[in-house]
Each structure stands twice: as C-alpha cells, then as structure tokens.
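Below: the structure, in structure tokens.
Complex shown without one protein chain; remaining protein chains in place.
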Amino acid sequence: MSTVEARAGAGLAAPAIVYFVLFWALPALAALYLSFTSYDLSGTPQWVGLDNYRQMVTSDEFWSSAWVTLLYTVFAVGPTIVIALVVAVPLAKPGRFRAWLRGLIFIPAVMPLVGATVLWQVIYSTGGLADTIAQAAGVGARPWLTDSDYAIWALLVMVIWKYVGLYVIIFVAGLQALPANVFEAAAIDGARTLRTFFLVTVPLLRRTFTFVIVVAVTGAMQSFVPAYLLTKGGPVNATQVLPLYLYNNAFSYSRFGYASAIAIVLLVVLLIFAFTQFTLVRSDEE
Amino acid sequence: MTDGIRVEQVTKRYGNQVLFADIDLHVQDGEFLVIVGPSGCGKSTLMRIVAGIEPVSSGRVTVGGRDVTHAHPGDRGIGMVFQDYALYPHLSVEGNLAFGLRAHHVPKDVIRQRIADTGEALGLTDQLKKRPGQLSGGQRQRVALGRAMIREPAAYLMDEPLSNLDAALRVQMRAELIEFHRRTKGTVLYVTHDQVEAMTMGDRVAVLNEGEFAQIGTPTDIYERPATVFVATFLGSPRMNLLGATVRPFEEEVELTSGELTWRLPRKGLPADLPESVRIGFRPESVHMRVDDGTPAYPLAATVSYRENLGNESILHLRDSTGRAIVARLPPRTGPRDGEPATFQVPLADLHLFGPDGRACWHGIELAADGQPLPWSA
Partner (left out) sequence: MSAIPRRDLLRGAALLTLGGAVSQLTLTGCGSDDQPVGSSKAGPQGQVVVWMHEEPANTKYFNAKIAEYQKKYPKVTIKPLYVPIANLDTKLSTAFTTGAPPDLIKVGAWTLAERASKGQLAPLAPADFGVGSLDQLKSRFEANAFAALTYENQIYGTPIDFNSVHLWYRRDRFEQAGLDPDKPPTTWEQIAEFSQKLTNADASKVGLQWQLADNIWAMLNFIPLIHGLGGQIIDESSRRGMLNTPEGIKALEYYGSLGNPKLSDPVGAFGLFAKGTSAMLMSGRFTSSLIPAINPEAKLGKTFDSAIVPSWEGKEKVAAGYSWGWMVAKKAKNPFTAWHFINWLTEGDNVDQQLSATGLVTPTAGWQKLASASDKASQQLEEQIPYTDFGPVLPQWTETIKALLDSLESVIHKKQDAKTAATAFDDAVGRILK
C-alpha cells in the first residue's frame, strides 16, 4: 500500500476511531478504573483493589439479580423472537390489510414506556383484566405483581408485548428482502408450510436472526426501566435485574465504584456473547 | 404420461386488468414448445399458472392428462428452471438436488444414487459439496436444471433460463438444453423473448401478444407464413419491411401498387375477398440487387442512406424515390456505397400481404407451393 493510500485510509477511518475512543474505549477504561475504587462522585476515587469484585461475588443480592437477569433475558428474547417470527411470516406478504396490521402491532413499541407501564399496572391490579382473563380460563385470579413468583413473568409479558412489534418489523423487512423465487422453487419441490419455514425461511433469515438476537439480548441485559417502572424491582427484589441493581447502586446509593464493577461484569458478558454470535455467523458464511 | 401440458380456457386478471382471456395451449407429450413474446405480455405468468405458483382466474390446467388446476405446485409433476436460478443459497449443490426428493420422502439411498446420476449427467460431480455462491453462472443453471430433472417430472417449465448468461455461455447452454431434450424426450414448455432461442430450440413456437396467441406453429411455419403483422415483425432481424399498397384487378392478374413499385400477381391462389388496401411485407434478405437478365421483374429504385457492414453480411438502409425507408440484407462487400442510387428487386414469392386488421391474406410462398412458374425467381 502506498503512503498516500495509507494516509487516505487513516483519514477515512478517523471519525470511527474518534468515536470509538471517545464514546467507547475511554468510558470503558474509566469504568474499569473506577471498578477498583470507592467513589461517591464527591472527592477523589479511593483505590480499593478488588474489594468491589469481592463484595459482588459474596453478595446474595448480586447473585439473585444475576439470576433474575438470566431469566429475564432468556424468557424475554426467546418468546419475543419466536412470536415475532411467527407473526412476521404472514404479515410480510403484500396487501393493504397486512400493512395495516403491521402498523397495529408496532403501536406498543412506539408507546412511551411510562404510559405502557401504567396500562399494565391497571391490567395486573387486583380484579383487573389479567384476573378476569385468568378467571375465564379457569386459572383464577393471581397476585401478578405482588407475588415474587409471578412478578417476573408478569414483567416479561409486558416486555414481550412492548417490544415484539419492533422485531416483527425487523423480520418483515428481512423476509421481504428474501428472493421470492426460492420459495416458489421450494413449493414446486413439494415443500409445504412447515418444511419451507424451517428449511428455507429460517436459514435464509440467518443474518436477520443474528442481528435480532444480538440486539435483543444486549437490550434485555441492559434493560432496567420496565422493571423499575412496573415493580421497582420488587416484590422482595424478585424483579431486580442486574442493570437495576447497578442503577440503584450508582444513582440511589452513590456507590459508583461498585456500580462500575457490575458494569464491567455486564460488559464482559455482553462482549463475549456478541463476539460468539458474530463469529458463528462468519464461520457459517464460508 | 401421454398428454403433455394443456391450458384450457384460462383467464388471468390482476384486479381490473385482464392479462389474458380464455386462452388455450397444448404442449404435446415429448414436445419442446417455446412461448415467445415481448416482455410484459404474460409469458411468465402463464408459466407460473401451469406451475401452480400463480392461481388462475378461471380455466383449467392439466399435466399428463391430470387436472392440476388447484393442485399444490409440488403435486403437479413438473420441474421448473428459473431465470435467476432460484437455488437454495444456504444448501450445497447436493442439498439443492436432494431438497425435492426429501420433501417427497424418497428413500435415502435412492436420493444418493440419483444425485450421483444427475451430477454426472450435468458434469457437476466435482461441485456437489459447493454452495451456489461458489459456482459460475453456467454451473448454477446446470444445478437448477438438475434440481428440475432429478424428480423425473412429467413436464419441464423453463422461464428464460439463459437470459442471465453471457453470450458465449448462452450459445453453449442452448446446445446443452437441446441435447438434454433430445436425450430425455421430456415435455418442455420454454419461455423466452429471444427469437433465436425460439427459432432454434422449439419443436413448435407459440407467439404470445396482447393476451392471445397470435400464432402457434413450427419455426419454419412461423417464419414463412406469419399469421399477423405482429408475428411477421417480431421474428426476424432486421425486421420485415412493410409498405402500404393498393390492390387493383388488372386483366387476368391483380396489380399491387405501392408508390412507384408495382407487382402483378396471378389471380389464382389469391383470396377472393382481397381488400383494396393492404400492407405488403418482405424481409430484408428478400431485397436483391437488380439483375438485368431479361426476365420480367419489378425494379425498386432507391438510394443508400447508410450501410452496416457486419462482416458476414451488410445491412443497407435504403430510401426509395418517395422517401420510404426500406432495409436490405446483402452478402458482404456487395451493393452500392452510401449515397449511391441503385436498383433492387424483390421476388414475388417473398411477398406477404396483410389486411387492414393485421392478419395475413396471402404469402408469396404459396406460388411456389402451387408449382406455378414464378415471374421472377432467384
């Protein structure tokens, strides 16, 4: 490569590098540094070595939050993706009625979360819609938000409802970009709905899947606002996801060192996850 | 399987737009039938109706004598080859070939055997493990053909399968497809907008235009006896010359006058109700340099506007004394130069007459068929 080309390349990459350093590397390094300190935003961070990490691994609340986050991530992402895909396949076909339905299913995604949460609090309140439906289904009324065994699932239902439309739209876009001829060829080859779905649609959507899974998992693992708004993490911390635990430590308890340690752990987990995903896709494309 | 493909009284509408109404087509068993027509005329749609990917608005489709109008595409006993191959990009060549067999629950060892056979027949044996993305255009088209063949269908549907290939490969694949048909004796319905393919590949050619078949016949038939002005001008390059003419009885003959040109035809063999105003058609290759050998002839005086020397032939763009454009195709390095006046002639036997409705009323070749002496023959 000539010097001119090298310089031009560096010039073109500069904005990306600046962005990376300024908004990613620098904050990540700062958080890494702070995770070894005790810091309440006043005064100077005090170096405490591995104290924060030691406290983290011995804290029941941390592990309970980590478990809640795992549940939350798996059971938000899994059903969301399955539902979104199953809904997207019929909705991806052309037609005005379908376009209208696509708009409809997207409404929760654009609703302000605060408003949506109030709506769900009403639905889940004693004698509310959720009770009515459960009674009609023969399950009977349940303390949806006020029992630690139900609250996480109630939260998940709201979260899935809120975001499934977004993923429907992503899948619809992905599906519409697929070559129609391949599906026609599959039909002529004798494949019916299910075979086509599993052997053609799903593999062809591989890139969309990777994108959706990475976005959904990283989103779920960082999400704390729904839990914060719907249940405040309760009852008895049953819905205190790790990011909410982090948020509380940072912004309610001013324990920025400890919060940074949690952030670093989250960051590492997310990076490992995203890296694995993209590596899988790349090896698949060989 | 003895009946090929039948399309009976099929109508296709998109909303209010009628693409074709009540059309019929019969592809005989073992026949290679080419549908040709301008793009957008509904060739693909008709083929997709046969395949079952597109529903009919009304009418009936049979394959191998079986009514498949409402059958699933996979149950029609057809194999289809698409213009852009439509291979499964995530499956290997093997996977592509096996897909349909697996869908039909063909036993594993049978599948293995057929993949080996098909791979060998199409020269794909070394490519079986590759993905479509790693193949050349020609190889992909062979895989597409293999995928259609491997299920041993009653009929093949091919929708412009060669149009994505470059010129050289197209010629090669054309030959391969002809060879394929000769070998398999399969029933083939083939769609193209390329007249060379139509003329060279088809046992019969069906010319589709504006929602109906203008003509269905052998390539020779279609070329020599075009049923309409459309067929006459659509096939053949450069296209047939068309000149307005008037018809007048002249003694025992009929006189055709077009500007300064005049022909006299024997009345016998002409339709009795020949309209007064017709169009005369003759192909560029029917325009010859005038040879003054004493035989009666009909001179055509014209000036060369410009000529295209194609090496194996020359295309001359002429203008006659009344300013009408006429195209002639001559052997290379013959004829006048640009701007030079010259005299040409067109044999009677090469003339076609079309009525005001665009339908042919007479073809000069009838004269030859009648065994009549030609007033002027080459």
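The first chain written gets the first letter, and so on, giving A and B; residue counts start at 1 in each chain.
Throughout what follows, a contact is a pair of C-beta atoms (placed from the backbone, for glycine too) under 8 Å apart; a residue touches a chain by one contact, two chains touch by 3 or more.
Bear in mind the structure is a predicted one, so any value in this text is a computation, not a measurement.
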Task: Chains in view touching the one left out - done: A
Task: Residue among A:V86, A:V236 or A:L271 that touches the chain left out of view - done: A:V236
- [ ] Among A:A14, A:V118 or A:V139, single out the residue that touches the unshown chain.
- [x] A:V118
Open item on the list: Contact with the hidden chain only, please: which subunit A residues?
Closed with: 23, 26-31, 33-34, 39-45, 55, 118, 121-122, 124-126, 128, 143-148, 222, 224-225, 231-232, 234-237, 243, 246-248, 250-256, 259-260, 263, 266-267
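Heads up, the rule we're going with is that only the chains that are shown with their structure count from here on.
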TODO: Please name which positions on subunit B make contact with subunit A in the complex.
DONE: 48, 51-53, 72-76, 78-80, 82, 84, 86-90, 99-100, 103-104, 147, 151
Open item on the list: Under the definition above, what is the set of subunit A residues touching subunit B in their complex?
Closed with: 179, 181-182, 184-192, 195, 199-200, 203-204, 206
